[in-house]
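All protein chains but one are shown at their positions in the complex.
So, chain A:
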Amino acid sequence: MQKTNVHAPEGQPCIFITREFDLPVALLFKAHAQAQLLAQWMGTNVIKLENKKHGSFQFETEHNGNVVFSAHGTIHDVVENKKIVRTFEMHNSDVGVQLEYLDFEELGKEKSKLSIQINFKSMEHRAAQLKMPFAYGLNSAHQRLQEIGNQLK
């Protein structure tokens, strides 16, 4: 059973991500609200995180002294244990600015659900985002896929 589901509807420049956690909703929210926790599971340094209306955030990942990933955004709305609405922009990428709606839901005492809706500027920007994981060392797999994909067309 897949725990994390991703849906990219045809013709709509958005992506839906859902995941159920064996965690109380308060802990799920906390993992998004505290810089030191967010840094650990996102695998990036959190330079700034003001989790409040009109707040902003900044992430940066270094590898051998070089910045290999940096992103920033502003936080539009936060309701504790319920939702976060924010923008997100990765620097030096073709993805552009995305608008993210994070909805936190209590499913039980030790169960919770996170639903994320990401809106992109266009279908092209969404496609750029979906190809991003390959920037992190999956290039050879990508080529094999292209190979198979091309033959299936």
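By definition in this document, a residue touches a chain if its C-beta (ideal position, glycine included) is under 8 Å from a C-beta of that chain, and two chains touch if they have at least 3 such contacts; residues count from 1.
Rule of thumb we're sticking to: contacts and distances are computed from a predicted model.
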| field | From "Transcriptional regulator", "Peptide/nickel transport system permease protein", "GMC family oxidoreductase" or "Fumarate reductase/succinate dehydrogenase flavoprotein subunit", the hidden chain's UniProt protein name | value | "Transcriptional regulator"
| field | For chain A, the residues touching the chain missing from this view | value | 2-6, 8, 15, 17, 19, 21-23, 27-28, 30-31, 37, 40-43, 114, 127, 129-134, 136, 138, 141, 144-145, 147-149, 151-152
